[in-house]
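Now for chain A:
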Amino acid sequence: SSSDSSTDSNANSEAESANGEANTSEPKYGGTFTMVTPADPDTLDPHRQSSIYTHQMAGFVYNKLVTYETGPDVDFTDYNVVPDLAEDWEISEDGTVYTFYLREAYWHDKEPVNGRQVNAEDVVATMERIIELPGHQAALLSEVESIEAADDTTVVFTLKQPFAPFLNFMANHFMWILPKEAIDGEVDLTTDAIGTGPFVLEKWDDNVQATYSRNPNFFEEGKPYLDELIYKVVPDQGARIAAFRTEQAEVIGGISPEELDTLVKSNPDITVREVLFPTQEQVYVNMEREPFNDLRVRKAISMAIDRQSMVDSIYGGGEVSGPVNPSLGSWALPLEEREALLPYDPEGAKELLAEAGFPNGFDTTLIVTDGYGEQLVRVAQWITEDLRNVGINAEMEVVEYATYFSERWPKVDYDIGVGYQTYFQEPDEWLRTQMHSQGARNWYNTKDSDLDEMLDDQRMILDENERLEKVHEIQRYILENVLNPIPVSTYYVMTPHQQYVKNYEPHASYGHIHMKNVWLDKE
Partner candidate 1 sequence: MGEYIVRRLIYGVLVLFIMVTFVFVVMRAVPGDVVTLQLADSGATEEQIQALETELGLDKSMIAQLGDWLTGAFQGDLGNSLWSGLPVTEIIGDRLPVTLQLSLMSIVLAILIGIPVGVISAVKHNTFIDHLLRITSVGGLSIPNFWLGLILLTGFALVFNWIPPLGYQSFIENPVVNVQQMILPAICLAITLSASIVRMTRSAVLEVLHSDFIRTIRSKGAKERVVIYKHALRNSLVSVITLIGLQVGYLLGGTVVLESIFSLPGLGSLIFETVSARDYPVVQASVLIFGAMFLLVNLFVDVMYGWVDPRIRNS
Partner candidate 2 sequence: MTTVFQTRKGTVEAVNDISFSITKGETVAIVGESGSGKSVSALSILKLLESNGKVSSGAILFNDLNLAELSNEEIRKIRGKDIAMVFQDPMSCLDPVYTIGDQIIETIKIHEDLSKKEYVERAIELLRLVGLPDPENRIHTYPHQLSGGQRQRVMIAIALACRPSLIIADEPTTALDVTVQAQIMELLKDLQSKFETSILLVTHDLGVVAEMADRVVVVYAGQVVEQSSVIELFENPQHPYTEALMRSIPRIETDRNQRLQTIKGNVPSLDDTPTGCRFHPRCQFATEKCRVEEPPIFQVADNRISKCWLVDPDSDIEISYPSATKEKIDEDVYIDVSNRLEEKELLLDVKGLKKHFPITKGILSRTVGHVQAVDGVSFHIRQGETLGLVGESGCGKSTVGRLITGLIDSTDGEVSFDGNDLISSNRKTMKDLRKRMQFVFQDPYSSLNPRMTVLDIIGEPLEVHGLAKGLDKQERVGELLETVGLSKNDMNKFPHQFSGGQLQRIGIARALATEPDLLICDEAVSALDVSVQAQILNLLKDLQKKMGLSYLFISHDLNVVKYISDRIAVMYMGEIVEVTDSETLFENPMHPYSKALISAVPIPNPTIVPERIILEGEVPSPSNPPSGCKFHTRCPMATEFCKQQKPVLRELSSGHIVSCHLFGEGEEKWGNIL
């Protein structure tokens, strides 16, 4: 969920430039890679927690059936599904049966699994667990009718109906495959993890650090390169920067643009990865309250916000976002179209307000929580000021996180709010969960029967191009006729790493799945 995914926390990055030379030299083996983040998870159980930290740590240890491609030639936001534990898969003609063929892979050599081979039983048990446990992950498999182990290495998924996002969902970070022993309770999944991944969890000190060692039996020949991986918790930004300066950390996350600037100025050697954040700030209004049920008011709000200046000055760069987050690549509307449909036009906003019967604006309250970190609160302050400039006097109310997330937002107890959405990796999630009148996260009282219909339709379209068209159409419809939640912006996450770190080509999905490729160019 978005709950723990504070903006500061993303250590993902994308190779922007100069990655050619990195690949020219032979990878070197060995070394310790220290990753410093502001926080770590409460539990390692990947099916019970949606926190980014849980999944980052899961990614070192576990694999999915399928995953996304990473590498120097792959964009941060390319969602190319590639084999992981499944060597290969088949989709039936009608799109309702998916058959996955497992590769020869071995669990980590730890009690009680002791390095045995992965089999279909493990996959079935994992999937059943995902469905049984309450939580967001169950929704990903909601269209699945049955899962069966055809033989030791073949798993068959039967869907209720054709379902376009299915394969994408199978690559979702909730789909980490666990050994059956763990599901039967022989491993304490909250504190331990036994997987098939490139790294073996050696020790986890909650809130201090997790230490991983190289998995010698990893199924990708020769990988990983690192001997040791350390995931360290340093809540204070200053300390993180200091750690980076003193080379106690190879990569750090959650650095404000200004401090990063200062850091780069004093250490010109370092490489900064700039990638699109896989979620966005949104302004949302309670459609059941006056005057927000009026489309003109919602448009006025949207037009009042100076998105580009905001994202530039608060996050040091980014772009105007849309109903589907731009990090989903082509699924999102093209940037020009987003900018055109979400213009900054305070004068126009005032006119619209006047039309709607508020020539002098109105007073309202805007909620925001500090649970995601300070940046969002700053965004809220920026937006408050923008709104004030068009006559909407929004008093900002900072709501305590638990209250925000259990009483205010889901229960639609607010006038206006500013918040992040979770990191969705499927356009269906962005659109349907939020804007369908039955959507699990429709916490805005948005209701539009036409939209509902369109949303239901697009998930059945198996042809990718056709679906893409439909998704774009829906987005245009939303921006013109619904506009709640109002997309604001997506910023560039800037992650510095040491110049001797090679092949650091992260991907927008959770789990640091690129770490198996990383090596250190130092003695």
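Just so we're on the same page, contacts are C-beta pairs under 8 Å (C-beta built on N, C-alpha and C of every residue); 3 or more make two chains touch, one makes a residue touch a chain; residues count from 1.
These made the cut because all candidates are chains of the complex that A comes from, given by their letters.
Keep in mind the model is a prediction, meaning the values are calculated, not measured.
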item	value
Of the listed candidates 1 or 2, the one touching chain A in this complex	1
Residues of chain A defined as touching candidate 1 within the complex	1-3, 34, 36, 42-43, 49-50, 134-139, 190-191, 205-209, 230, 232-236, 238-239, 241-243, 245-246, 248-249, 371, 400-407, 409-410, 422, 433, 439-441
